[in-house]
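Only one protein chain is missing from this complex, and each of the others stays in its spot.
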Amino acid sequence: MDVLEIRNLNKRFGAVHVSRNISLSVPDGQCHAVIGPNGAGKTTLIHQISGVLQPDAGEVVLAGRDITASKTWQRAQAGLGRTFQLTSVLPSFSVLENVALAAQAKSGSSFRFFRPAGREADLNEKAMRTLERLKIGDRALVPADDLSHGERRLLELAIALAGAPRLLLLDEPMAGLGRVESAMLIDILADLRRSIPMLLVEHDMDAIFQLADTVSVLVDGRIVAQGAPEDIRNDPAARAAYLGDKGQ
Amino acid sequence: MMRVDRSFLVMALIFALLLAAPFVLPLVEQTYLLSLLIKAMLLAIAAISLDLLVGHGGMVSLGHAAFVAIGAYAAAIGLESGIENILALLVLAVLVSGLFALVTGALALRTSGVYFLMITLAFGQMAYFTLTSLAPYGGDDGLTLWSMATLFGSDVVQNGGQLYLVILLTLLASWWGVHRLSNARFGRVLRAARDNPGRTEIMGFSIFRYRLTAYVIAGMIAAVSGLLTMQHAEFVSPAMAAWQRSGDLLVIVVLGGLGTRNGALLGALFLVLVEEVLGSIFHEWRLLYGPLLVLMALHAKGGLSDLLFPAHGPETTDATRANGEQI
Partner (left out) sequence: MSLTLFLIQCLNGLQYGTLLFLIAAGLTLVFGVMGFINLAHGVQYMVGAYLVFAFQQLTGSFVAAVILSMAAALLLGLLLEHFVFRHLYGRDHLAQVLATFGIIIFLNELAKILFGPGTLTIEPPEFLAGSVQLTEQLRYPVYRFVTILAGLIVAVLLYITVTRTRVGMLIRAGATTPDMVSALGINVQKLFMIVFGVGAMLAGFAGVIAAPIFAIEPGMGDNILIIAFVVIIIGGVGSIRGAFLGALMVGLFDTVGRTLLIEGLEVVFPPSVSNQVGPALASMLVYILMAAVLVVRPQGLLPAKGAA
């Protein structure tokens, strides 16, 4: 079954056609990567999936539910978890509280006015488990502001995971990471992808070839090639448009 | 944990002093001070509710006095229409103010930041002018009340009874309520939305709903302050809704320290004190008060709580953050 299905997505900014008939799908247990040169329309695509922008035409279907017109928070409730290209966390909250809040979003009503949320054991335990899974459990009580860049990336991922997502939308998770950190994150994601399908937008080719089951090449708002990583590596159109472009 | 206990300690100390005041002050023939303390406590109740918006929610409202005034007027009009029980008037005041908060809040929260500030200011002014045009209830001049509310016929809630104590208990209840609320699930979402609305929304929270709920709660608490203000002054007037009163409330929460446990209370006591001391030195005390605010804005960032109790508890960190954050 396809967890995410995007059908004929179209978006224009004035005369610029930034998404042209984009269709792609992410089946259960798989990682679908989107690559493309800068300005190809990757960010616009992500925005349309996460609800920052509305497409002019086309549909976004998450776990069988049409979320094209849904608000951002409704998409999250429907099971979309995402990380940002530029990390976005709650700086004054502790690491644990960041993740516990994400868990709170999926665990009953938050219109509760009396009982201290910080003492809700199930939220804290869930958050702690997620942090430990990403190996930053020892940083749980530190303010998120004090984390290193790499740790923040992991915290973002933890926030996304704590929401028990049906699909992870990862926007350049490797950006700004060193070699060691990247390798570690790739390991973590490789571990995760069988249980949580992913749509991965990334520049790091190592990451893509290690993680992706399918790759779509986006150029000028259009998907010019789609297939297994090995096929894409040898696809002339993809090479010309993207890999060649990168070589210049 | 130590720091948390400390802010509770400060609170307990202030409450002990406030509780002792009506017994001690008459002995030293300073009953005038009691009315000042009442004024400060009534301001503090309204300021505590405003701090829920500004300090915890990052919503800078410049129309909060309108809720106080609407609460007071709702109660006064109820009283004039023959409702005498203060509990019935309480329900009336809270409902009317809450309804006004629901409607204006839903409109104001379609925007954010400085727009929100301007819109709350405008709706506050609308309330002010509407009250001045209520000719049957005194119009511009306000309305003097000849009989006051009772608690099932008892005068315990009147000036001749234990109104001081009632106000003190209400203050304690508001303080406790907002304190609990800010640490509960709801308050956590509210603070998250203040720090990073985009992230909070993407976690799956409709921040509009949480903010609107907070706005309505704050309006309701302010209405309680309005009801008690009416009961104490035995008079209501549109001046209660003047935008300068909203400004004063904002000054109080900023002075006291945003989002801190005791900030609103300290700020209210301080403001009443400043007004009294400066005012007793010379009549045109506002000539000093104005520049004082300018200096505060330019130099002091953490508010009184930070100044008096500089230990950085987790809440103070929040407050400094809210200060630095663009609303």
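Read from first to last, the chains carry the letters A and B; within each, the first residue is number 1.
Everything below uses one rule, namely that contacts are C-beta pairs under 8 Å (C-beta built on N, C-alpha and C of every residue); 3 or more make two chains touch, one makes a residue touch a chain.
Model, not experiment: these values are computed from the prediction.
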Shown chains that the omitted chain touches within the full complex: B
Sole residue of B:19, B:88, B:118 or B:274 that reaches the chain not shown, by the stated touch rule: B:118
Contact residue for the chain not shown (choose from B:134, B:172, B:212 or B:274): B:134
Residues of chain B in contact with the chain not shown: 54, 60, 62, 107-108, 110-111, 113-115, 117-119, 121-123, 125-126, 129-130, 132-136, 243-244, 247, 250-251, 254, 258, 284, 286-287, 289-294, 296-298, 323-327
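One rule holds in what follows: only the chains that are shown with their structure count from here on.
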Separation of mean Cα positions, chain B and chain A [Å, integer]: 43
Residues on chain A engaged by chain B in the complex (per definition of touch): 50, 71-74, 76-77, 82, 88-93, 97, 101-102, 104-106, 109-118, 120, 143, 159, 163
Footprint of chain A on chain B - complex, ascending: 180-181, 183-189, 191-192, 195-196, 198-207, 210, 213, 317-318, 321
